[in-house]
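Not every chain of the complex is shown here; the ones you see sit where they belong.
Per-chain numbering from 1; labels A and B assigned in written order.
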Amino acid sequence: MDVEIEATRRFYDKLRKLYQDRLPFNRLLGIRVDALNADGGTMAFSMREDLIGNVFQHTLHGGVISAVLDAVGGITASASLQARAAGLSEAQIEAMFARVGTIDLRVDYLRPGKGERFSASGRIMRAGRKVAVVRMEMHANDDRLIAVGTGTYMIG
Amino acid sequence: MDVEIEATRRFYDKLRKLYQDRLPFNRLLGIRVDALNADGGTMAFSMREDLIGNVFQHTLHGGVISAVLDAVGGITASASLQARAAGLSEAQIEAMFARVGTIDLRVDYLRPGKGERFSASGRIMRAGRKVAVVRMEMHANDDRLIAVGTGTYMIG
């Protein structure tokens, strides 16, 4: 039992490190992974001058929003693989993560990306053998819902 | 007549400078505007270590692809406003550009984002009074079609 719990903890640690520390563009955006379990993940990042897309309103670039929603969708799809990781080696788990890829993504920009900090979360809608579907949301630090999205991910 | 041609040239120059030089996140990505007319625009950017999203395959982050497709969709939607700019002051044209915003975006990731340089283009599908719809494509320097997308933009 303790072995299983330890394996589960290692699985999520590995996944968190991959998305937070090892993916160069996630590092460029300053993405931090806040929570992670079988249902999904939560990420956060801070406003920065070079993330601005609308100089008239000083709001986030739509591409930052889509990039973070894609990232939180990808980590959510990957987290859904936890049950399949039982008994796999570190290298096999890494190979499993390497196969995860976005098939397509929809982003709905609901309100201007104004704020100092933003958080994004993903919730798994369906995790099939080959394909996972995730719904995502992004909030600003004043709790305004900035954007929602849906992503389809190859997972097998 | 020369006055009109001159005004048209100034309109596109202003739009190119906005997307290439003034939007901080576009500068961070290294986006260059290559062509621009009433039917759409073309952008280019180069591979860079910090734009990588898949460390296993050394390919572009999906968020870079969606950001550039959103940018080329936005410049295409803005370019469709050229006919409405006749007789407007520089400040009025700027105000027109400031109102353009992405309503929603779909991105289809077709092939791994491998390459040294990438180009993205937008083609206007419909430019209504309030809303424009644009289809976008991204190719790698070996002519592989990396991704396609569709964006809906508020333009009025």
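Note that a residue touches a chain if its C-beta (ideal position, glycine included) is under 8 Å from a C-beta of that chain, and two chains touch if they have at least 3 such contacts.
Values in this document were obtained by computation on a predicted structure and should not be read as measured data.
Sequence-identical chains make up the whole complex; the displayed set comprises 2, and the total in this structure is 4 copies.
By definition in this document, only the chains that are shown with their structure count from here on.
In terms of their C-alpha centroids, the spacing between chain A and chain B amounts to 25 Å.
Residue ranges of chain A in contact with chain B, taken from their complex: 22-29, 49-57, 61-64, 66-68, 70-71, 74, 94, 98, 101-109.
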